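My questions will all concern the structure given below.
Every protein chain except one is present and positioned as in the full complex.
This part shows subunit A:
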Amino acid sequence: MKLAYWMYAGPAHIGTLRIASSFNNVHAIMHAPLGDDYFNVMRSMLERERDFTPVTASIVDRHVLSRGSQEKVVHSIIKKDKEEKPNLVVLTPTCTSSILQEDLQNFAYRASLETEADVLLADVNHYRVNELQASDRTLDQIVRFYLDKSKKKNILNDTKTLNPSVNIIGVVGLGFHNYHDLSELKRIFADLNININLVIPENASVHSLNNLPRAWFNCVPYREVGILTAEYLKKEFDMPFVNITPMGLTQITSFIREVQNILSNLGKHVDYEAYIDTQTRFISQSAWFSRSIDCQNLTGKKAVVFGDLTHSTAIARILHSEMGIRVAWVGTYCKYDVEWFKRQVSDISEQIVISENHAVIAELIKKTDPAVIFGTQMERHIGKKLNIPCGVISSPVHIQNFPLSYRPFLGYEGTNQIADLVYNSFTLGMEDHLLDLFGGHDIVNADEINQQSSVTWSPQALLELTKIPGFVRKKVKKNTEAFANQQTISVITVETMYSAKEKLQS
């Protein structure tokens, strides 16, 4: 058992559901107790999804516990097949249901005999993998399934496209700024004269997966999701892939050069250097920003970075190599991929932190006392307590990290966004500090002074007043006193307060 207050990565089934619900017309059925469908709330709220989340539960209740699911799961799948006519149903076990050790594989098979839809059982162990690993695996599983099927049916399309083309693999619902990143990636590839063959899983149809091998190569923008799929496609169809995250100028340059390299290996010789040069110097503002006086002030300032693999490594690199900021330590909660992480950041910081425990991170931040934090929502709150500004750079996130406006982290526009984020975090911190130094916001609250009241408060009423949350207490006090004056009550009792609330609110 582990005492835990907060987790950075969710349980495995969340990863599976994110993949399934990102595809077009794929329905996930969770084998889960009542209340485990919280994923639907997150998708509907955080992404402000207009459509019903294609996830339902085959409920595990007391009866299932005593007699097994029997026909229930099969019925749920068949019912959903009729109602929604999905292309694919992904049967998703949860922590709870995986202990029951029911033969879900068999249920999936039996259901598939009667459904129009394909049926797959998500192959993830809930006690060994987390949300991110599970999403990687589920995507891989679905892609394999459809490519195998296409091979058997002889509908696999592996004729390469005439012009260079790419599959973008790993853009997923509830991902950190994923949709904006996708637009930015598309823009880069358009600039490089490379066609997009397929984007998966976001909004892709499973029936288009047989076209995956048509692309010249694959692009996996994030470390967390898509690598397994890309490796499989490499092995099976000899498709090269680029898995450098084009976040920050250094990495975008490496990314584009890698693409150039891949194309030339495939016999298409291109030279992107001029493009890189123009973009870096004139389209992205961040190279100039790094040279400007503003950024000079940031030199040697102390920052700490914590997040998932992709964002933590990329942001640390930007701070260190592009802005001259000292990265006191850099860390990740993705324990399962530590070796890769260490390789990425070994030249950036001597201290590398690997932890899933937010208390450890909080303690470290306190000890380091950096000028700024770049982390997840948890680090933002840690920063709030310690009065250290924080820029949010990675999941887990809140609704404010699903902005309406265009906020990519990838590509040249991404560099501008990141520069703003970094700079704003610092200036706010500086401003706060200066204000503190000069005695804070010196605004006298005139209302407070003029509020000489003729009424008195009974001790019980005063006690009651203290129970009212701070931010409305003053208003309640004022209203009650006004009410008392109006009713010519001289001593305010608890009853007076209630009456006042009732009368004055309407």
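By definition in this document, contacts are C-beta pairs under 8 Å (C-beta built on N, C-alpha and C of every residue); 3 or more make two chains touch, one makes a residue touch a chain; residues count from 1.
Convention: contacts and distances are computed from a predicted model.
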(request) Among "Extracellular globin", "Trafficking protein particle complex subunit", "tRNA (adenine(58)-N(1))-methyltransferase catalytic subunit TRMT61A" or "Light-independent protochlorophyllide reductase subunit N", go ahead and choose the protein name stored in UniProt for the chain not displayed. (result) "Light-independent protochlorophyllide reductase subunit N"
(request) Using the touch definition up top, pick the residue from A:26, A:59, A:74 or A:122 that touches the left-out chain. (result) A:59
(request) Using the touch rule from the top, list residues of subunit A that touch the missing partner. (result) 1-7, 10-11, 13-14, 32-38, 40-42, 44-45, 48-53, 56-57, 59-62, 65, 76, 83, 94-96, 99-100, 126-128, 130, 378, 381, 384, 398, 458, 460, 464, 467-468, 491, 493-496, 498, 501-503, 505-506
